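Of the protein chains in this complex, one is absent; all others appear in place.
Going by the order they are written in, the chains are A and B; count residues from 1 in each one.
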Amino acid sequence: MKRISIDPITRLEGHGKIEIFLNEEGEVANTYFQVPELRGFEQFCVGRAAEEMPRITQRICGVCPEAHHMASTKTLDALFHVDPPSAAKKLREMFYSAFYCADHTVHFYALGAPDFVVGPEAPAAERNILGVIHKVGVDIGKQVIACRHRNHHVIEMVGGRGVHPVAGLPGGWSKAITEEERQEIEAIAKENIDFALFSLKIFEDVVLGNQGYVDLILSDAYTHQVYYMGTVDENNHVNFYDGMIRVVDPEGKEFAKYHPSEYREHIAEHVESWSYLKFPYLKKIGWKGLVDGKDSGVYCATPLSRLNASDGMATPKAQEAFEKMYETLGSKKVNGRYQPVHHTLAAHWARLVELLYAAERMVELITDKEITDPNVRTPITEKPDEGVGCVEAPRGTLTHHYWSDDNGILTKVNLIVGTTNNNAPISMSVKSAAKGLIHKGTVVTEGLLNKVEMAFRSYDPCYACATHSLPGQMPLEVVIRDADGAVTETLRQNC
Amino acid sequence: MTEQFEPLIIGFTCNWCSYRAADLAGTSRKQYPPNIRLIRLMCSGRLSPEFVLKALQGGADGVMITGCHPGECHYLEQNFKALRRFALLKRVLAQMGIEPERVRLVWASAAEGVHLAQEITDMVEAVRALGPLDWAGVASNGSAHAIPAAEIVGEEVSA
Partner (left out) sequence: MSENGKPKFGMYWAASCGGCEIAVLNIGEHILDVDAVFDIALWPVAADFKYEDVRNYPDGYIDICLFNGAIRTSENEEIAHLLRKKSKVLVAFGSCAYEGCIPALSNFTSKEATFKAAYLDNPSTDNPDGVLPQTVTEVPEGELYLPEFYNTVKALSDVVEVDYTIPGCPPEPHQIWAVLQAVVAALTQGAELPPPGSIIGAGNVALCEECERVKSEKIIERFYRPYEITPDPEICLLEQGMICMGPATRSGCGALCPKVGMGCRGCYGPLEGVEDHGARMLTAIASVIDVGKPGESEDEINRKLEEVLDTIPDPAGTFYRFSMARSILKRAKVNGDGHKGGAQ
């Protein structure tokens, strides 16, 4: 069989390769999304002191170290049976919101947007953040850079370092903030709201304003019906820092809602010999392979999933953006909830809705009366034994689980990381994109292969994190237009 | 006939007490096994942990450190430093999978030739029972597989 390799995949975090096999007829027989990396945190963290874990596990990922740091810190709370003071929880969540503002910005502008702003089949040398800046202008580029800069500044101020923060402790946080720092952060948080609205506008103009892109988003090649997972607060609104895990089925009905510590009753992981990355699935449904549908245990945990699994956003502007997104994509309300959106590329939009929520939430927390309270530590009084800590990483629900001896030395570690949740749906998305794009006689250009890669990019994968496979052919016409609306390319298949 | 394993022990001996004890053992005809190779330091406090690590990494099956009794150090208190370093190093070595019998600290005054000779003899037998350390074997790695280059299909077409 003929084989096409995409190696390595690019504009994501981590390592991966895609193998596409073509049969005699020139159609895609199968694709395999392989993750060739593994570092082994679950084993080498055994024997480490528990309180060092926030500073060790954050090196699972340097793009989202804050997520691991936070999940790990919360795991320590559970392990040591200690409840941090309210001010500490707010400080942590505020810090976490700043991180979301920086991280979602990076993904949209540097990783995802090049495909839309510069064009999916533009020359490879231009399909990157620098190409985006050349296209949209240095002023916008500087705004993106400024957003990251000011939020990493907050991360360093509150967490110690801009990359790999260190302040998480069981029972709290190592340092409180002063009123002076609070004022500086408040100004930054408000700028974030403006920037998030600005980013949504760019999405509207560049992506939604381009019929070719809209068709791409709505196309079957990039559509999957799976279960969706996210963390929700007591009002079933999206929350990144804490809450219950909620899973909805492809039709939008609540399938499960559980406390993070119960994850093993709901999730199991499947192993294939051709990838270092495992495939989580819903235990109660079972592993049926890389297939869609209500009878398959495959689930998804992305910004789109979080929105699908929730009843809405907890802050006003984000809620407005949420409703606009669901209405625009044709979602109907059933029993007061929007039906899930199954178009995986819509995750790029959902990500910006979340960016707006993170910014608004950051303002809420930084203006909270308690946020400068100097008491951010609860003393430890109990012996450690076992604990689970969970947050929403930008790329999906993140679970840390530690077991320790009496002295707080770890005896066992289990991690289910954001992108790991998405291993199965990513495989499936890549396969349907390849099947949709490559046929007998198709000239397989580098740009076409990039469109196959776009199928995973909307998931914003993070394979450093994670390490620790469709139905039929649909008629597809993709019309690519440039910024002036002129047609630059038309691709057709089956029509 | 199988050859008996002869351990190689490196002995870091301080100049003032324990080196003279080793000398005394010699002149007293108190035998001790030739498995130990002595390296003289001016003081046990001169011992950097790297000496022990390098000896083990370089092929030694064990390391002995000898010095003056606490309170009798020629330089007053530096053997206390040696003691603290040794105690902490032993814990680190245990985490590295090195058996505690392979590293030994012995206090011996210049008059204690017999005592030192006995300690050396005991240690050689203890390490013989453990077998060779062979650190070069521990630190070696598997060889890399050549990755077959996948067949690329589809040529570049200019836009």
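As a convention for this text, contacts are C-beta pairs under 8 Å (C-beta built on N, C-alpha and C of every residue); 3 or more make two chains touch, one makes a residue touch a chain.
Not measured: the values here are computed from a predicted model.
Peer 1: Just checking the interface: what residues of subunit A touch the absent partner chain?
Peer 2: Contacting residues on subunit A, toward the hidden partner: 1, 3, 6-15, 19, 21, 29-30, 32, 34, 36-40, 42-49, 51-52, 55-56, 59-63, 65, 76, 80, 106, 110-111, 124-125, 127-130, 133, 138, 141-142, 145-146, 148-149, 152, 156, 159-164, 166-167, 169-171, 174-175, 263-264, 267-276, 278, 280, 283, 287, 377, 380, 401, 407-409, 412-414, 416, 446, 450, 462, 464, 468.
Peer 1: For subunit B, enumerate the residues touching the unshown chain of the complex.
Peer 2: 48-50, 53-54, 56-57, 69-71, 77, 80-81, 83-85, 87-89, 91-100, 102, 107, 133, 135, 138-142, 144-145, 147-148, 150, 152
Simple rule for what comes next: only the chains that are shown with their structure count from here on.
Peer 1: Between subunit A and subunit B, what is the gap in Å from one C-alpha centre to the other?
Peer 2: Chain centres of subunit A and subunit B, defined by C-alpha means, are spaced 50 Å apart.
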